[in-house]
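Take a look at the following structure, please.
Only one protein chain is missing; all other protein chains are in place.
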Amino acid sequence: MSDLPVLQNPYIVIQTTQAPYSTSDATDSLEAALAATNIGMQVVYIFVGDGVYQLLKAQQSTLISHKSIYKKLSALPMFDVELIFAQTSALTTYHISLNDISFAVSPISDAQLVQICAKATQVLVF
Amino acid sequence: MNTFSIIVNGVEIETDKEGYLRKSEQWNNEVAQHIAYLENIEMTGERWQIVHFVRDFYTTYDTSPAMRALVKALQRTHGPDKGNSRYLYRLFPKGPAKIPTKLAGLPKPAKCL
Partner (left out) sequence: MTNTIPTRFTLMVTKSPFDARNAHSALSFCAAAIEQGHSITQVFFYQKGVHNASSLLQPNADELDVYSKWCDLAKKHAINLNVCVTAASRRGVVDAQLAPEPNYANLVWPFTQVGLTAYFEALNNNSVNIQL
């Protein structure tokens, strides 16, 4: 596991903790992140627990008449969300790999997750 | 209630009250041309390029690009000459992200973003 990037400027953390389609939480956390960067806030976006299911690239959401959460997430860097992490313990539990993801997501340990949240100005959990 | 439409080549195409298409798959270049006519915009090569770019953005990301994202994505693909807000304002003074989104037949970007 690589070292955490040094986060110098104030930042908020948004944790997304739910699977992509059973509730609207994945969409709502994403929209919150975009709104925050819209007023120049630095956002750290973290996939926690079941939230890592959002990172499955092969999701075929059109089958349930839904836009793809994965595709929407891959636009995060375009909206200036560049610091994106996923909880390693959850990735391991659900056998999800970050290898074939088309945008940069770094794995973090539970200890690192706590460190990042401890230094944040605010933490939102969806 | 709340139904509006335009007719292009004899095909009725549903829109919302502001003229954004309800079904983006009904879009084609002629539909774009028609919306441009309604918006009083002449479709030059430069404008077509942005409209197709916005359409591709939506296909890739399932998201209509807001201003910042559009500028950033344009920068990555076409460099700083086109990836800047001044260029987009010059082409679409009434809404540098909104108007190309509308011309590309995409849903209006979410209100609160």
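Letters A and B mark the chains in the order given here, with residues in each chain numbered from 1 onward.
Simple rule for what comes next: a residue touches a chain if its C-beta (ideal position, glycine included) is under 8 Å from a C-beta of that chain, and two chains touch if they have at least 3 such contacts.
Everything numeric in this text was worked out from a predicted model, so none of it was measured.
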{"item": "Touching residues (missing chain, whole complex) on subunit A", "value": "12, 24-25, 28, 31-32, 35-36, 38-39, 41, 121-122, 124-126"}
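Rule of thumb we're sticking to: only the chains that are shown with their structure count from here on.
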{"item": "Centre-of-Cα separation between subunit B and subunit A, whole angstrom", "value": "28"}
{"item": "Subunit A - residues contacting subunit B, complex", "value": "31, 34-35, 37-38, 67-68, 71-72, 74-75, 78-80"}
{"item": "In the complex with subunit A, residue positions of subunit B that touch it", "value": "60-63, 65-66, 68-69, 72-73, 110, 112-113"}
